[in-house]
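Okay, handing you the structure first.
With one protein chain removed, the remaining protein chains of the complex are shown where they sit.
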Amino acid sequence: MSVAPPVSAADSVPAGATFLQEVMAATPGKSRLNMCIQCGTCGGSCPSGPEMEHTPRRLFAMIKEGLRDQVLRSNAPWLCVSCYFCTVRCPQQIHITDVMYTLKGMAINAKLYRDHSPPDFSKTFVDYVEHYGRSFELGLATRFNLRHHPLSLPNMAPMGLGMLKRGRMDLVPHRIDGMAQLTRILERAKALEATS
Amino acid sequence: MFDKSEEERIGVYVCHCGTNIAGVVDVGSVTRFAADDLKRRGVVLSREYTFMCSTTGQDLIQKDILEQGLTRVVVAACSPHLHEGTFRTACDRAGLNPYLCELASIREHVAWVHTDHAAATAKAKAVVSGAVERVRHNVPLEAIHVPVDATTLVVGGGIAGIQAALEIADAGHEVHLVEREPSLGGHMAQLDKTFPTLDCAACILTPKMAAAGAHPHLHLHTWSEVEKVEGYVGNFTVTIRKRPRYVLEDVCTGCGICIEKCPIVVVDEVHEAGVGFRKSIYTPFTQAVPNIPVIDTETCTYYVKGKGSCRACEKFCPTEPNSIDFNQTEQRITLRVGNIVLATGYDMFDARRIPQYGYGRLPNVFTSLELERMCNAGGPTGGRVTLRDGKTAPRTVGIIHCVGSRDRNYNNYCSAICCMQSLKLAHLMRERTGAEIYNCYIDLRTAFKDYDEFYQRVLDEGVHFIRGKVAEVSDVPRGPDEEGKLFIQVEDTLIGMQRRVAVDMVVLSAGLQPRHDAKEVGQTFGIACSSNGWFIEKHAKLDPISTMTEGVFVAGCAQGPKDIPASVSQGAAAAARVLMRIRQGELALEPVRASVLAERCSGCRLCNGLCPFNAISFDPARGVTEINSALCQGCGTCVAACPAGAIQGSAFSNEQVLAQIEGLLLKNLEPEEALA
Partner (left out) sequence: MKMLFYPGCSMQRTARPYLDSLLAIREAIGLELEDVSDWNCCGATEYMSVHRIAAHALVGRNLALASRQAEGTDTLTAGCSACYLNLAKTDQQMREDPRLRTTVNEALAAGGLSYEPGSLKVRHLLDVVCNDVGYEAVKAQVVRPLYGLKLAPYYGCQVVRPDPDSRWDDREQPVAMDRLLRALGAEVVDYTLKTQCCGGHMTVIGPEIAYGLIRRLVHGAAAAGADAIVTLCPMCQLNLDAYQVEMNKFFKTDYAVPVLYFTQLMGLAFGRSPAELGIGKEFIAAAPALARIQDEPPPAVEAKKKRRPRAEDGLPMPRMG
């Protein structure tokens, strides 16, 4: 009887691991991704489903067959709204939304996304958090739209002004006291992620 | 403990089992170990062979018993579950008491669970050593013979139960058929047409029901339940609780006037699956057997409002004396039976548990059973397929497969019949309404005879198939063009996109699940339920109709989801098994039993509540506990529990077990002087 190769002490993905194993190892807990029966409940439930190049189900079929490039280039994970309908309805109880997050991170690491705007949005958000410890809506919206949809800025102006008028938007970001502490924590976390 | 005065002549046989054992264990080494090291423990010969269970292998043992005068036999091979009987019978044929033969499992316990060959071989030697020490303490035992009563109890009047009952009755033996509802028929009586032949369910079922009702050897107890079962195989004592019908069975002619005149109309949750009506006094359907109504006291005015009111049934009953008896009481009947067949059927999965399908909230979402009733000519719409308004025919229908099945959130198993049922409903609805039908499935399971051909027929009739499990049924529009419609939202996995299909009506193919009280019923009859709730058979492949309790058999969906041919086959198989027992007239039971040494029993009764087989009783007169050896299955619970050591197991005495432990630890090989 063959036995699965033991995983190293640092729990890194063993050499020769398949793309499926890679994705499952990068997702915390037991994602059960290998148990997919391709029923399509996820694809049927997804609010963004019609806009995705590949439904979650199709993505999983591709993952199982090792189509790494195509999967990481797909716009599908970027359209996930984290509504978790797929996760609670999946008959095999696969942690679908968690897998979507894993794929997003992998796509960024591999720089394999085609439409830059969703990853850029996330990265811009991350940037503010890593500078201030808090998110900053005005900065996020402006920077993002300037880069990706500059022509939409005039259209967004009424809403932006509306928010300001109602006291619902900050003009400047706020920084937490423990920013240095947070930075140390995040850097260590990223270093640990790189070695895993 | 290691008494040398006993001159046992023990034969040890070590099996290769092809490479199953020999591939890991050095069989030769084990054989030589038994011959050399265990010689002073009474082993006079030790042999190895490739397949001990073969005729040649068995012949080896028999020859040695006869020619070498063996007094004990140890066979080191596979698990006793498989061949203990084989080797014991072989010994018996050669004149050695079968209980002087012990099995040592060196396959399931050694070769199949270890990869280190040296360690496995050492373990195999220890196991053989243990078996040799144990067998030295074996005593000859004789099987216990019990007579078998020729009367049979069948529980459940669906197609499986009816089949079993008819076959036993046709053989000339008395059968008592107990059915919880007022009539025989079960779920099959609710159906319209059956797949794949499209036979009308009632047309093929009612002749059997009628035969059961008229059979001289078949005694029907409808509107009844089994309350208590005592005794053991061949000699069960069963108590049946007959609920009062409030109608005299010997007088009522089944004319039906009372039903016509009854003013109370209620929703029929049972036979009409909640989509039709019945009266407060009712028979479930027109072809009911027996055709004697019952009064539902929860809705009958006489019982609800007070004794003076209504009584219309009584007023219009034409028989002399009047068939209505409002004061009828329940009865208890005690029966003596030899064998029991449980054919209690299934419940349908409750589709209300899946809120995103809208059942119970959206009017035009139905279950498959509701559709069966609608298609049935005796149903609420006289066989017309309509929307919930009872009038309008649907123009587009979505049929959703796997509702509540193959789903870890509900039931993890496949319900076996729903794909075929969905195809059948697609065919019937299209035939009657011309509607566009969309069957939405994960996999199409059309495995048996003529089933796939039926799928091809339905395909040819223009039914649409979408491979995808429906995510939601919604009446909420996504845009202005979707107002006023019902949608099934599904990923068409073959085309590769999410679709919203507008339909008038949705049919949920709900799965099968065990009866809500299967566990309690199982306990009444002394059988267990699996983790999914179905009754457990003795062997899933080779004996699906026996249970671990001798004398109790299962047939039909009570054992797991299956179609009508399979249920009928199981009913017939159970009948054949029962008839075999009746023909044998008496049963030889394994003498592996516990017994109480009365002189040691203090009457503390600690063991009394422990027996899973209800074999232990207390004799107040003598102040000691007794064990019914026919009921006892030799599980050993009471043996272990008794604080006084007053209970002994006949094939697993303390001496045997302790000796086996010493043998496993190879204490028997230590030099004599070291022993105290």
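The letters A and B name the chains in turn, as written, and every chain counts its residues from 1.
In this text, contacts are C-beta pairs under 8 Å (C-beta built on N, C-alpha and C of every residue); 3 or more make two chains touch, one makes a residue touch a chain.
Note that the structure is predicted; figures quoted are calculated from it, not measured.
Across the complete structure, the visible chains that the omitted chain touches are A, B.
Remark: the residues of subunit A touching the chain excluded from display are 11, 26, 28-30, 47-48, 51, 78-79, 81-85, 87-88, 95, 97, 101-102, 104-105, 108, 117-119, 121-123, 125-126, 129, 133-135, 137, 141, 144-145, 158-159, 162-163, 166-170, 174, 176-178, 181-182, 184-190, 192-193, 196. Residue-level contact of subunit B with the missing chain is found at 263, 265, 267, 269, 274-277, 352, 355-356, 359-361, 363, 374, 380-381, 386-391, 474-479.
The rule is simple: only the chains that are shown with their structure count from here on.
For the pair subunit A and subunit B, the distance between mean C-alpha positions equals 49 Å.
Listing the residues of subunit A that touch subunit B in their complex gives 1, 37-46, 49-50, 54-55, 57-58, 85, 88-89, 91-93. Of all residues in subunit B, only 115, 356, 402, 406-409, 442, 467-472, 489-493, 496-498 touch subunit A in the complex they form.
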